[in-house]
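As structure tokens, the structure follows; a few thoughts come after it.
Every protein chain of the complex appears in place save one, which is left out.
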Amino acid sequence: MNSVSLPLCDRCLEVCDPQAAGCLAMGRLECGQRAFIAGYREQEDMAVCRRLFDLGFAQGVEVQLIRRAPMRDPLVFQVGGGEMLLRRQDADRIVVRVV
Amino acid sequence: MADLRTPAAGFALHAEAVGSDPAALRWVCPDGLPAVGRLVDAPGRLGELLAPGGPIVQALTERAALWTWLADVDAGWSELGPVVRDAIAAAAERPDLWQVEPAPDEVLRLVARDVVERGLGEYIASHGGLITVVRAEGGEVDVALEGACARCPAAGLTLHGRIEAAIRLRVDDRVVVRPSVGRESGQHDDRRRFGRWSGLL
Partner (left out) sequence: MVGNPNAGKSTLFNALTGLNVKVGNYPGVTVSRHTGTTSLADQTVLLEDLPGSYSLDPISPDEELIAEILESGSPLRPDALLVVLDATSLQRSLGLLAQVQQLGIPTLAVLTFSDELARRQGSVDLTRLSQAVGNKLMVVTAGNRAQLYDLKLALTEPETWPAPPVPAPTEPRHVTGWITSVLRSAGYQAPAVDDRTRRLDAVLLHPVAGTLIFFVTMALFFQVIFAVAAPLQGAVEAIFGRLAELVRAHVGVGWLSGLLADGLIGGVGGVLVFLPQIALLFAMITVLEATGYMARVAFLMDRVMGRAGLEGRAFVAMLSSVACAVPGIMATRTLPSARDRLATMMTAPLMTCSARLPVYTLLIGLLVPPGARLGPIGLQGLVMFGLYLLGAVAAMTAAWVFKHVLKGKGPALPFYMEMPSYRMPGLRELGRAVWDACASFVRRVGGIILVMSLLIWALLSLPVASHDEMAAAGIDLDDQVAVAAFQLDQSAAAAVGKTIQPIFEPLGFDWRITVGLVGAMGAREVFVATISQVSSAENPDDPGATLAEMTWLSGPHAGDRLFTPGVVAALLIYFAFALQCTSTIATLRRESGSWKWPAIAFGYMTGLAWVSAWLVKLLVEALLG
């Protein structure tokens, strides 16, 4: 923890409830389905969510599930101009609102 | 403003330096501002900063940008900048509470000089020309063409095509840009008369 990392670790992310109307966990999207990111699921350590944010999965951004691996995991999303691979458990930390 | 379908992703806003004036900062707000003119009061922290005696001595708005000037030029924007940014973003949530006084001539002068010096300045200079704003009031802008521009057949196109379009986009669709007549020798007088940015009123 130093002057560089501390302010970044303190960043606050918008928490969202996947049960809310019109929302669902990102890992549950169907192939080809588009959605907008509403926020992140509440959890004790938001570090992984901060990383997901830095990967381009930010609030208000549009994502699309492109494919799943043969055994349903991992997943590939179209986000921010590129394709990003995520494991299902990490994708589920993000709450999206379907288009 | 933001699409209601998508959860708001934060107010689009970034700051650009104004080379000729270190006390000024141009805040670009692509989503647009409530009105064009002098910003006298705003909700929240921004209003406090704008108050007389506060760190911001003046603020002018374009259609999609906000100009702020420091009261204390030596202090610089390094400390105040982030504070102002957060204040603008917060104030943007209540556009109805912005108090903007009309100041058409000042804004026109500001934007015209910005377009000519900062926006197109490099392009024009790279062609060996020099364009200066002689007069800006009543929705009309007079520009003087010097150097290569004076003899350039594309001058008319540049005037109307680019400068006028750029100013119209940022201020008002009715702005007209004209070449200033017989002003080459007197150009320097006008520069002295109109002075630098921060003295403009």
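Residue numbering begins at 1 within each chain, and the chains themselves are lettered A and B in the order written.
The rule is simple: a contact is a pair of C-beta atoms (placed from the backbone, for glycine too) under 8 Å apart; a residue touches a chain by one contact, two chains touch by 3 or more.
Please read all numbers here as calculations on a predicted model, not as lab measurements.
In the full complex, chain A touches the hidden chain at residues 2-5, 7-9, 11-14, 45, 47-48, 50-56, 58-61, 67, 69-71, 73-74, 76, 78-87, 90. Although one chain is not shown, part of chain B still touches it, namely residues 9-17, 25, 28-30, 77-78, 81-82, 84-86, 89, 122.
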